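Omission of a single protein chain aside, the complex is shown with its protein chains in their original locations.
Moving on, here comes subunit A:
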Amino acid sequence: MSTLTTPPAPADARPAPGARPAYRVTGGRVLRSEWAKLWSLRSTWITLGLGFVFLVAFGLIAAAQFKSRYDSGHHMDPDFASSTALSLSLFGTNFAQLALGVLGVLVTAGEYSTGMIRSTLAAVPHRLPVLWSKSAVFGLVSLVVGLVGVFIAFPVVGGIVSGTPAAQSLSDAGVLRALLGAGLYLALVGVIGTALGALLRSVAGGISVLVASLMLVPGLVSLLPSSWQNNVEPYLPSNAGQAMFTLHHDAVTLSPTAGLLVFLAWTAVALAGAAWRLMRTDA
């Protein structure tokens, strides 16, 4: 029972010691709170929906395009001609990663831009549980969206391109692993977005760095001397991440496992930076 009543308070409303409920902050409760916070915003539903649609629809469009060009005998550039059901169904990951990464940034940086962070940290003054909870909740949600997306896209794409050289089935070597890898990749992009938002405390800044590191840096590295390129390129977040869900690996790309490890390392670096900033600077 609460002892707080609307004033003027009766004299017997004094809080009796020992009668107060025993509240307590725990890791699980912070997780529960972050879960509730994520789903109570309309932007979450919109952006996740967008990411999901990107993921599935672009795969289907790519497959339909491939099929129609193949059937009509139109010329295809060599890259597109060598597509597989897997690569076509994962065509949308590039776009879905933007939606998920941006939402990840919003999950943390959005609290700074609105002032919500003051409420959050007043409730959880140890702070770090907030970062871990946000990353875990959003990483898990991204994983589910990613996995559901690719496991819907692949069979449909497979149906569209059956009878063409791109046809593949789930039992083909490496396909299942690549689909799981794509889901995991999207989950980690979400976590990186969350970490960047917490590190930079700015929605615009977080999104810029995210887009730059996933999409622009690979282009810049091509300006380096080629001997450097081969040493640097495979370890960039974008390339290491892609190694997680490609079937054919050449000398300069990482194996799926190595790609996963390198991408995990990038995620850990981003989280460590976010944790450092969270503990070191005033909210």
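Couple of notes before you dig in:
By our rule, contacts are C-beta pairs under 8 Å (C-beta built on N, C-alpha and C of every residue); 3 or more make two chains touch, one makes a residue touch a chain; residues count from 1.
We adopt the following convention: contacts and distances are computed from a predicted model.
A single chain of the complex does not appear, and UniProt lists its protein name as "ATP-binding cassette domain-containing protein", one of "ATP-binding cassette domain-containing protein", "NADH-quinone oxidoreductase subunit F", "Fe-S cluster assembly ATPase SufC" or "Cell division topological specificity factor". Summary of contacts with the chain left out: across A:25, A:216 or A:232, the touching residue is A:25.
From the options A:77, A:250 or A:282, the residue with contact to the chain not on display is A:282. When the omitted chain is restored, the residue from A:33, A:47, A:108 or A:267 that touches it is A:33.
Residues of subunit A that touch the chain left out of the display are 2-9, 11, 13-15, 20-26, 29-30, 32-33, 36-37, 40-43, 110-111, 114-119, 121-126, 282-283.
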